[in-house]
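What you see is the complex with one protein chain gone and the rest in place.
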Amino acid sequence: MVVTERRAVELTGETLLGMYERMVLIRVFEETTMRQFADGQIPGFVHLYAGEEAVAVGVCTHLADSDFITSTHRGHGHCIAKGVDIAGMAAELMGRRTGICKGKGGSMHVADVEKGMLGANGIVGGGFPLACGAALTAKVHGTDAVTICFFGDGASNQGTFHESINLAAIWKLPVVFVCENNGYAEATTFAYHCSVADVATRAAGYGIPGVIVDGLDPLAMFSAAGDAIARARRGDGPTLIEAKTYRFYGHEEGDAATYRTAEEVEAHRRRDPLITFGAHLTGTGIATEADLDGMRARAQTTVDAAYAAGAAAPWPDPAETLDDVYVSYRGR
Amino acid sequence: MVVTERRAVELTGETLLGMYERMVLIRVFEETTMRQFADGQIPGFVHLYAGEEAVAVGVCTHLADSDFITSTHRGHGHCIAKGVDIAGMAAELMGRRTGICKGKGGSMHVADVEKGMLGANGIVGGGFPLACGAALTAKVHGTDAVTICFFGDGASNQGTFHESINLAAIWKLPVVFVCENNGYAEATTFAYHCSVADVATRAAGYGIPGVIVDGLDPLAMFSAAGDAIARARRGDGPTLIEAKTYRFYGHEEGDAATYRTAEEVEAHRRRDPLITFGAHLTGTGIATEADLDGMRARAQTTVDAAYAAGAAAPWPDPAETLDDVYVSYRGR
Amino acid sequence: MATVATRTLTYAEAVNEAIRISMRQDPNVILLGEDIAGGADVDHLVDDEAWGGALGVTKGLVQEFGRGRVLDTPITESAFIGAAVGAAATGLRPIAELMFVDFFGVCMDQIFDQGAKLRYMFGGKARCPLVIRTTIGAGLNAAAHHSGCHYSVFTHMPGIKCVAPSTPADAKGLLLAAIRDDDLVLFFEHKLLYGLSGEVPEGDESIPLGTADVKRVGNDVTIVAISRMVHQALEAAEQLAAEGIEAEVVDPRSLSPLDSDSILASVAKTHRLVIVDEDNPLCSVAHTIAAIVADEGFDSLDAPIRCVTAPHTPVPFSPPLEQAYIPSPEQIAAAVRAIL
Partner (left out) sequence: MATVATRTLTYAEAVNEAIRISMRQDPNVILLGEDIAGGADVDHLVDDEAWGGALGVTKGLVQEFGRGRVLDTPITESAFIGAAVGAAATGLRPIAELMFVDFFGVCMDQIFDQGAKLRYMFGGKARCPLVIRTTIGAGLNAAAHHSGCHYSVFTHMPGIKCVAPSTPADAKGLLLAAIRDDDLVLFFEHKLLYGLSGEVPEGDESIPLGTADVKRVGNDVTIVAISRMVHQALEAAEQLAAEGIEAEVVDPRSLSPLDSDSILASVAKTHRLVIVDEDNPLCSVAHTIAAIVADEGFDSLDAPIRCVTAPHTPVPFSPPLEQAYIPSPEQIAAAVRAIL
């Protein structure tokens, strides 16, 4: 197992700014979503990605639309990092007809196959096999597409983790398994639910590389993901990356998260990836504070416009309940 | 991971002879079962344990009736090693009313809960969670009972393997996972289906000991199992033991096993545990050839009597089909 | 019948009370599930902060019975539900929680191939006194992975008993019986009923599994309704009463074993049957009830049997779609009018 330190990576200023922009867009989307939820504009369950932005963005910066990702119940960040339309997402979360899934899916099922985003997932561990499948398509078609499977620390105990990584390893599938270890599965701590200190340790059980990365650092994520993605595209098989990260809010909206101490939350907030990465950008002269503020303001404008459009959009017609169960005929 | 060499173990001659007796009883049962099957006396699917006797006997020699085992589709050897009645087994395989499961289960479901034998299992990987449950009972009741979970190399990729070992590890359940790695899952080789060279390697992913043992050597099995069982009874949690073993016949009766070379089969047959262990017993003066022959003859008598009784036993009454679905009422 | 003191409890409180009573009586009763205690190894949690299950139904039990009997599990349903089966076969009487029934796909083998069949395969020489509590039902905009009913799948399976209470009193009484039962019981709690209040008997008053309950007496039509649909049916019955139509509302309460005698008796009186089921229609409990009556009650019938069910679709997220998905009192009343 390799513990990836933050490495100097050759990235253009443009790429770095693009990464920051994506990260801030996720953050602004999530904090706005939180308010919209509190205002009763978003029905159902909502799990916020705020705090984990460096993971999705560090990884997805490597990807094209022809690459695939599978996601989780905490999927907004993955969607945005993969380029899913913000307005379509906002409308989807609100249950409107203009939603990216026509209001059928909601927060836990946002998807955009065209963009290579194979869906948030309401089933913990549900994405592992799907990711193998997308990677199998690439292998059979002989393309160099790669698939990223995002999953939580809690999911790392599910049977599908084991079965899928073994399958990917023996078939040398072009897939990268990215564990977002935020220390908790709902109210249950990682220390309690998992029998090893690092999920990455488990890679040895499949004969594949296991890598631990600082999930609050987008550059460390970028470089670890880069290695793994290159390996996958080369046909050398999967890698297991464990990103040590943190969710800034509760498990879902409504969870007071009293199982975490204020000190623990504070310690992580001090390492907020937007603050540290922002400082890196200003410190290296790639951006000014004003540039960063401008990006945040633009993100806010985008997200506000998305939610405003969602609020103005029509509800689906009840008759649409029966649509899209099958390709060839309608449910009844 | 520890590779257990055959170790000098302090065993009385009586225990050693008892082990040989059990092993020869399994072998004779299986070879007789093969003939009975060929004669059309045994319906359904039959998977023979011949060749793997050292595993079941090496492990179960440590156990009392109050300890539990879970088994597999290849379960006859586990049953006999755990002391299940031979006549009850033969009648069960024949589908007679006098069978240990009244003819309801057959070869793939032989069970005797009173003897701590929680059933052969038609589902590959089905026994892992059950074993955790039996171990949980011991833990809640505060007894020192231990549970052994036997499984094949093919089963080591199933999700239940992963989930259950993690659960046993975090709860420090008194359970020992014993992989019978006979190199094949049906016609599929271990080298193909598994991403690591040794199943025991996976123990590291659960923070528990992983041990590789020569599964053709009952003394090596005995000593490795002894350590693991002691650890479990002490409350220190599970161990993963991988027994490198071999099945002398096809996957099931009817399988010509052409996926194995004659040389490979021959090489293993030369290391037949009955031959090598028999030689150990005669070599150390614990038994004479005649003693061993006598044990085999007595085993044959026992097994023949069991099958004869089975053949003479009544079939179940069709009305019994509806019995024993529920405790409190009858199916319909 | 001796009078039993009652007080008002919610459905969730009634479930909690049944578990508490059972755990006090029998040290073999243990609880396991994800966050069933909540925050398993978090020391700073003050008592009522522990989750007590994702929906708070088991709150307070870990405080009384301790972490040795109220066990938080990893997210590994096959392992812990299978462990509950193994524990049940070896002397405990576990209560396992499957957080949402929609997750059954990750652990079904342990339920139906192991737990449900073990006794039969072993020739009656084993028992599986296990209760699996799970939540069902649409109405929270929880979308396609958190809103189904699917008790039909379990009702189909031999070796499983299925219970789906509609009121706080039934929830308590039936759960007491389920925990005491020597077979594998799936206990379906409707998420939208948790907040419902009702009179609940004090103490250890169980209700036998396999007994239906007539929730409203009437002569003109029988409405058999399951779980939350009982309340939709009662509302429909009120609408119909205003039109002079008196519906009898029968709540089977347990789906397997099913008290078909009570249903047939009601149809023998009313000659008309409407069945209301929030589950998808094909191979549903609704269809099974219809089939039983179309056979054994055929001569009583004066009209076609109508089923009012969810459509043959997954559960949609958007509120207007989800409302269209759930059988409504209006649909039920219309179905009744159509066969009168």
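For reference, chains read A, B and C in written order, and residue numbers begin at 1 within each chain.
Just so it is clear, contacts are C-beta pairs under 8 Å (C-beta built on N, C-alpha and C of every residue); 3 or more make two chains touch, one makes a residue touch a chain.
The structure presented is a predicted model; accordingly, all values stated were derived computationally and were not measured.
Across the entire complex, contacts from the unshown chain go to A, B, C. Shown as candidates are A:43, A:77 or A:105; the residue that touches the absent chain is A:105. Residue A:119 is the one among A:58, A:75 or A:119 that touches the chain missing from this view. In the complete complex, the hidden chain is touched by one of C:26, C:295 or C:330, namely C:295.
For chain A, the residues in touch with the chain missing from this view are 68, 70, 99-105, 109, 111-114, 118-119, 121-123, 126, 128-138, 140-141, 159-160, 163-164, 166-167, 170-171, 323-329, 331. Although one chain is not displayed, its contacts with chain B can still be listed: residues 43-45, 95-97, 99, 101, 103-106, 108-109, 121-126, 154-155, 157-160, 185-189, 191-194, 256, 258-259, 261, 315-322, 325, 331-332. Where chain C meets the missing chain, the touching residues are 78, 102-113, 116-117, 120-121, 143-145, 150, 152-153, 155-159, 256, 258, 279-288, 290-296, 298-299, 301, 303-307, 311-314, 316.
Everything that follows uses one rule, which is that only the chains that are shown with their structure count from here on.
Each chain gets a centre from the mean of its Cα atoms; for chain A and chain B, those two points are 45 Å apart. Averaging Cα coordinates per chain places chain B and chain C 40 Å apart.
Chain A and chain C, compared by their mean Cα positions, are separated by 36 Å. Residue numbers of chain A whose C-beta contacts span two or more other chains: 157-160, 192-194. Touching of two or more other chains is recorded for residues 73-74, 76, 78-79 of chain C.
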